[in-house]
Structure formats: structure tokens, C-alpha cells
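Heads up, the thing below is written out as C-alpha cells.
All protein chains but one are shown at their positions in the complex.
Entry: chain A
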Amino acid sequence: MTLIGWAQIALVLAAIVAAAIPLARYIAAVAAGRITFLAPVERAIYAAGGIDPARGMGWKGYTLAMLAANLAGFLLLYALLRLQGVLPLNPQGFDGLSPWLAFNTAISFVTNTNWQAYSGEAAMSYLSQMAGLSVQNFLSAATGIALALALCRAFAGGGLKGLGNFWADFVRVNLYVLVPLAVIVGLAFVALGMPQTLASYVEATTLEGGTQTIPLGPAAFQIAIKHLGTNGGGFFGVNAAHPFEGPSALATSLQIWSHQVIPFALALTFGHIVRDIRQGWALLAVMLAFVVAGTWIVYAAEAAGNPLHIAAGVDPAQGNMEGKEVRFGLALGALFVATTTGASCGAVNLMHDSLMPLGGLVPLFLIQLGEVLPGGVGSGLYGMIVFVLLAVFVAGLMVGRTPEYLGKKVQAREIKLAMLAVLVLPAAILGFTAVSVVLPVATASIQDKGPHGLSEMLYAYTSAAGNNGSAFGGLTADTPWMNTTLGIAMALGRFAYIVPMMAIAGSIAAKPKLAASTGTFPTHGPLFVGLLAGVILILGGLQFMPALALGPVAEHFVLAAGKTF
């Protein structure tokens, strides 16, 4: 680790927090319907859909509308992927995807996971990328943010009947937040070197007289929303490690900024909506602390290098360079690892599979903690609030009072629903992994032997159920078994979490809002920040310890003993 490395990390994190402050206020204004510069477009969309944006929806109505929009998006994307061979804008003449792969990919992009069992430049037509995958990058991100806004509103007043109108939230978040940001960031990405063209691939004659096929495409715009929406699905196979998708250290820094700024801003937006900004800062502090800690561990592990390679004659100065690009450096690589997995983005600028054992432990663990640090756009905030309810419940148990949060009593119903939501992740991750490490049809997908092989399988279901999308890429993912089970894990991780979470929102909304008294446990100070961090670590992380001990932790000790597989 070097001082200049930490200066890079500090600069990018400062830029994220600085931009999150005004963006939070803006998103709160969008949520309240006060931003109207595209009002004619908005009205036309409402007219076409027969939507009354002022009609309030209860938690069931809001959730059903969300599910219907996601189902329609899934079906259209599945059809597009299957039929891409006969559709236009396909200069390379790629065939339609197999049913398994199309199912997996459609679920993946609708759930904001962007797990990719295909390689973009070798499988996807320009139409599929633009009108299929890119559209779901917008819609799944808007879905997450809309749900988070609904949950925020539940805490804003007492005896509320409605949580807002899903269609209005969905349309406004797209038009006023995601599209403008994607256009601005996208243009910056083109300036930095990312292609944006409909021309077909170019055949180059190299200096030595060989040939090289240079892939192109409408990449920059899609890459912009892929980061801003914490989707993470690369336009090219190796994602942001590709020189066209991550042309420079500045580009990779801007990508980190893009997949952190909205999740961090939403924590503060929560503060604005409940009219107590300190509550938002408390959540942001927990998120930031985990990002910094995760970055530190990855940076230290990678900078130390691989002892076996050093013993064989590699200069330790550069650290572990397998799977990494020279232009980014280890500091921005480590920050990318921690932010992309803390935020359920899943884009990568280095290969997680080739990280040192403890470097690879961090992304696994950050996803397993529930994707709330800061989590995906919207999903991070609603996941964090579920943890907050559990934290105030734990605090209430310790002093023997009925817990409350922001004047809302937290009772048995909410805690049962919160536990139901929190248990989805371990059930899906550990259940599918357990089955897949004994079934030959699944173990055939594993590349590395030894503990690292277990980590590959564990990472796949962790990434899918956590809706992250990054991978230990040695795993062969495009098989019927992996495509199907990972697809189910993604759907469970998204929707089986959302339904109980929205039930909590409905139940909280209806409760009266009590005034704070001297007995109220303050939820904005360092004590609460520490308690919340502890609850996330224990309730979110403990159940994964045995699996992690058998994977990356075992590999760390085996490596220290000089053993390879």
C-alpha cells in the first residue's frame, strides 16, 4: 500500500459524498413530484398507460404494479434475446440465445443483477444490448428506487393509507434522475475513449502482420447506466477491465463514482423525506465505514502479492497482477472491488477469481451482508432500513422497552417480516451451494481445485441471490443447471425480499407517529451507528462463517503452507 494509493481512494470517496449531498435533495424533490421540466413527456406516458399519477396505492397495490411491470419487462427481454438472430441491428449476425441462457439473462437484467453467462462481444447483437439489456438497466434501477421511496414515505407521517403511486415514481425516476445522469456520464465516457457506434467490427492488420478483430458497438451509453443503476452487466465480456470499457484510471474512477453516488444519495434522501437529515447521515456513515474497511483489506492483500510467485522470482513491488490491468493500479482496483460488491453493482475492473484468498473474501462477504453497504440503487436503502428495524429491536430488548424508529412503534409483525426478508439470502445462497457442490452436473462447472473451487461455487450463488452479478469467472456458467438455478436464486433474492419488505412498509405507514420523548433511543449518534454496524455483521454475516472458513479462509492458510492444486 502506498500513500498515493490512499490519496486516490480518498479523492474518489470524497467526490462521491460531495455529489450525493445535492443529488439527495434533488431525488427527494423528484419523489415529491416537484421536478417537472419534462412534464409534457410525462403526461403523454401517463395518457398512454391510462395512469392517474395522483392516485395513492397501498403496499399491496404498489407491489403488484411493480411485479406486473417487471413481468412485462422479463417477457419482452426473453423474446428479444431468443429472436435476435432474425431482428435488425445485428451486424455480426449472432444467433438467438438458447432457452436456458435467455431465461438466465432476462431474469438477471430484470432483477438488477446482471449476472452474465455470455460474453457481450461474442454473443449479443447491438439491438439486444440497446433495446433489451440497456432498457432493463434503466427499468430495474427505477424499480429499486421507487420501492425505496415508498418505504421512506411510510416513516414520514402517522396513519398513512398510501405509499405513493408506483407508476408515477417509476416514470419520474427514469425521466428526471436516470436519463439525465446517463447522458452526462455517457458523454464523459465517450470522451475518455469508450466506443459509441453502430458500425460493424473492424479488421486490423497488426504491426507484425497478423490480424485483429476490433469489436465495437453502442457501448458508452449502456456503460453509463450500467454503473449509475448499479446493474453492472458489461457491454464487453471482461466488463470494466476491457480497454474499451475502462480506458483509463480516470474512467475507472468515474465508474466507481457512478455506481456509488445514487445509493449514497438515497440514504440522505431518506433523511430529507422523514425531515431529519441526521438519520440519513447515520445510515451513510455505516455504509462508508464498511466500504473503507473492505477496500483496506483488499488493497493490503493484493499489495502483498502472491508468496508462491515471489518465491519463484517475481518482483513483489507491483503486488498480485494476475487478472489486473497496468493502467488502474492496485488502489483503484481495491476500491472498485469493495464498491462494486458493497453496492450490488457487479461490474469489475479486475478479475475477482484471481484475487488473493483474503482479497476474494471481501467481495463475497460484502454481498452476503445483504447488499446494503451502500447497496444497489433503492435496494440498498430498503435493505438498510430492514437492518435498522432489527437494530432498534435488539436495542429495545436490551433495555426492555417497545422499540420505535422515527416515532413508529416496531412490533412483532414488523420483526417477523424483517427476519423473513433477511433469511432469504442465506437460504438461497447456502441451499443452492450445498446442492451444487455434491451434484456432478454442477461440479463439472468448477475450474479450480481445492478450497478455491468451493469459493467459485459459493461466489456464484452469493452473487446471484445478492443481485450483484460479479463472478469468480473460472466457473462455467452457461450450462442448463447453472443457468436455471442461478436464475431462480436471482428471482428469490430480489422478489422474495421485496414482498415482506413492502408488507413492513404498509404496516409502518398505518401506525401513528409518536413524538420523541426522553425515553426514545436516538438513532443518529455514533452509538447507533456502531450498533447498526454490529447487527449487520452478526445477523447478516454470521450464518456464512462456516462456508467462508472452508473456502477463502482455508485457502489463505493452505497458500501460506505453500500448497497448490
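By definition in this document, contacts are C-beta pairs under 8 Å (C-beta built on N, C-alpha and C of every residue); 3 or more make two chains touch, one makes a residue touch a chain; residues count from 1.
The definition used in the following text is that contacts and distances are computed from a predicted model.
The complex appears with one chain absent; UniProt names that chain "Potassium-transporting ATPase KdpC subunit" among the candidates "Potassium-transporting ATPase KdpC subunit", "Transport permease protein", "Cupredoxin domain-containing protein" or "D-amino acid oxidase".
Set against the missing chain, the residues A:Ala32, A:Ala131 or A:Val437 yield one that touches it, A:Ala131. Checked against the full complex, the candidates A:Gly294, A:Gly473, A:Gly506 or A:Gly540 give a single residue touching the omitted chain, namely A:Gly473. In the complete complex, the hidden chain is touched by one of A:Gly144, A:Gly305 or A:Gly378, namely A:Gly305. Taking the complete complex into account, A:Gly313 is the one of A:Pro40, A:Gly313 or A:Gly400 that touches the chain left out. Only one of the listed residues, A:Gly96, A:Gly164 or A:Pro215, touches the absent chain: A:Pro215.
Think of the hidden chain as still there; on chain A it touches residues 4, 7-8, 11, 45, 48-51, 64-65, 68-69, 71-73, 76, 119, 121-122, 130-132, 134-135, 138-139, 167, 170-171, 174, 179, 183, 186-187, 190-199, 201-208, 210, 212-216, 218, 220-222, 236-238, 241-244, 247-250, 252-253, 305-306, 308-309, 312-329, 332, 348-351, 353-357, 360, 447-448, 450-452, 455-456, 472-474, 555, 558-559, 563-565.
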